[in-house]
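All protein chains of the complex are present and in place, except for one that has been dropped.
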Amino acid sequence: MSTTTASISPIPEIVADESVDENGIPWTNYFKVIIGIAVVYSFVRVYMHAFAYTMGLDYFEPEFATFWMSIFWLQAFVCAAAFAGAMGYLWVTRERSPDTVTAEVELSRYFKLITWLVGYTAVVLILGPLAGESDAAWHQVVIRDTDFTPTHISLFYLGFPALIIFGVGSFVYAKTRLPMHAKQSLVPLGIAIGGPILVLPTVGLNEWGHTFFYAEELFGAPIHYGFAALGLALLALGGVVVHILLRMKDLIDEVTAEVEA
Amino acid sequence: MNKLKRPALVFFCLIAPSFFCLDTLAHGERAQQANLRMRTVNWYDIEMSRTKLDVNEELVISGHIRPSKFWPEHIPSVDGKVFLNLGASGPNFIRQFSHIDGVSMIQSTSLELGRDYEFKLVLKARRPGRFHVHPILSVEGAGTMVGPGIWVEVGGSGADFVNEVETMFGRKIDLETFNLDVIFTWHAIWFVIGGAWIFYWVRKRPLLISRMRQIEAAEADGGDSNGILTPQDRRVAIGFVVVTFLVIAIGYQWAESRHPITTPLRTAKVNVPKKDEPATNLNVTLNQARYRIPGRSFRMDLTVENNTNTTITVSEFSTANLRFINPQVRQLSPADSHDLVAPNGLRIEGGPIPAGKTSEVSVFAEDALWETQRLTQMINDPDSVIAGLLFFVGDDGSREVIEVGGSMLPVFH
Partner (left out) sequence: MSKQSALRDKLERSTDIFLLTAVVFAVAGATPFVMAVTMGDWEYWVDWKDRRFWPLVPIVLLIIFPAGLSAVFWTRFRLPIACTVVVLCYSLMRWVSTYLNFHVFAGYPISFVWPSVFIPMAIILDCSLIITRSVFVTGFCGAFMWGVLVYPVNWPMLAGFHEPINYHGEMLTAADLLGFEYIRTSLPEYVRIVERTVLRTFGDAVTPLTAVFAGFLSVLMYYLWWLIGSKLNRQTWVKQI
């Protein structure tokens, strides 16, 4: 029996795409997304450690505006531009005839969808135990100031926009590229993406509550239950994984059938 | 990669100095509502034993607190639960001892409005840096009532910090590093065992789709979808369960033999003896309070009945940790850049009040501090009620501290 490594049939779209290998798998993007998110957060983190206590304790001090509010506005601009740019690009370059997509191309696009989800879940990883708990730790040691604190600026005003970009991007990618999603939407995908994104408006409720009627910094306070409920929406990722696997199984069978034994 | 090196280097050079010294800003009390700061806890005679010390040296903060008689009725007050606390941007000091009226404040307590309490906090410096240190009274349901802050500089090295105590069984422990060897070892053991369990299953690759195929095929044939599991899998699982229980049992026995006697966590509310409102020989009525916004001038028209044996005059008005000093009576300068003292901030019309007389006195507290400390926001507070402490000094050196409060009218022109 031959043990030579085989690849899928050379489809022009895959051959022309520099971001994928000969089997249409986007290894480069997979690593770029993970490393990119890690590098960005590392910078954020180093900056926060450097200037949170020295320049970030009092919103009303002039240094706060220089070191923190400037970052806030920069983030707002960059995130808004990135969102508009990414969604615009996905829409403009959408698949115009989903019925003609070959199995090889569809398989490659499923790998790309998973890459979007890797980016999304990498941001979840940062928002939960890293940025989120940095805010938890911050609130233990300082007096609650305004809603603009060093930890909030990285968590709410960079982290959540990034979550929205990757989450909505995943959904729009599926809708605009994958034939099965062209005319219908997968409910677990909607839940897994929508739930965490809805944490951002819940933040508004949380800040309002902490300002007006809940003075303590108890983590398990009822005012935080919205976060818990929406975080639980990520359980729906199981359904997304099952869908992806079921479809990829069929596609892998199809593409390997075309390879000579 | 070379393209990133230079900007990264510049970035790190800019921020590197910040890692070598902890120099913290003042806190966020200015975000609190003006009337909350004026009508909750009055702090006065605050003293810090020193403002420069090294790691492991002691700092004592003492003074008086007087929960306001004009506490907003819709906010839970000190008769619920309170805790004597500290704001120093983190555990840069450890609290060794604290008391209110001589009662140890390891636990929470409750107080009464309008009473005068003496407090003390004994701290030990833990980390080098420059910190804005405030005594705080935490009030359940209301939040942190922040006292005046003073900059404290701590020198030395954090690595020199030691926090040794002795248990009742003669074991000397350093709380900074206590039991870390046990904690790390125990966690490592379980990470290894848990990792081994996962490795056993994911070592066969490919994993997901091939298992899915086998299960689907078994179900399609009407077979047992558990057929994918082998007798070896079951034996390995039993082995892991046995090992897990064994390790738990050994660990528990080891802990019991090492610490045969343990006690539960301590919880109890402590009681500060009840007391009367501070006795006074003065009768002070606030007739009207006005805040003139353009001039940052706060005016109080008072009727003062002097039942003492000496002539008295107003030396200070204190509210929301701001101190307005009457320079005719007292010289006091701010201790540092953030000390909220207006050395010339108090002006009196209606002069000293002779013994046995009643006078109409107007007190003007005027300084930019009203604005920089965001107390001008009091005109935006739904209830226009203010309060503060007036300090009356007598010619014989005596002093009376009286709280006044009432409605406030803003003056816009």
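Residue numbering begins at 1 within each chain, and the chains themselves are lettered A and B in the order written.
In this text, a residue touches a chain if its C-beta (ideal position, glycine included) is under 8 Å from a C-beta of that chain, and two chains touch if they have at least 3 such contacts.
Everything numeric in this text was worked out from a predicted model, so none of it was measured.
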Sole residue of B:144, B:306 or B:373 that reaches the chain not shown, by the stated touch rule: B:144
Touching residue (missing chain; options B:238, B:335 or B:368): B:238
Residue of A:128, A:179 or A:209 touching the missing chain in the full complex: A:128
Residue among A:14, A:55, A:101 or A:143 that touches the chain left out of view: A:143
Absent chain, residues of chain B that touch it: 81-83, 85-88, 90-97, 104, 106-108, 127, 136, 138, 140, 144, 163, 165-169, 171, 173, 175-180, 182-183, 186-187, 190-191, 193-195, 197-198, 201-202, 205-212, 215, 225-226, 228-229, 233-234, 237-238, 240-241, 244-245, 247-249, 251-252, 254-256, 258-259, 261-269
Absent chain, residues of chain A that touch it: 1-8, 23, 25, 30, 34, 45, 48-49, 52, 107, 111, 114-115, 117-118, 120-130, 132-134, 136-144, 183-188, 190-191, 196, 216-220, 224-225, 227-228, 231-232, 234-239, 241-246, 248, 252-253, 255-257, 259-261
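We take it that only the chains that are shown with their structure count from here on.
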Centre-to-centre distance between chain B and chain A (centres being mean Cα positions), rounded to whole Å: 36
List of chain B residues in touch with chain A within their complex: 11-12, 15, 18-19, 22-31, 87, 89-91, 132, 136, 139-144, 146, 208-209, 212-213, 374
Chain B partner contacts - residues on chain A that touch it in the complex: 43, 46-47, 49-51, 53-61, 63-64, 141-146, 215-216, 245-246, 248-249, 252
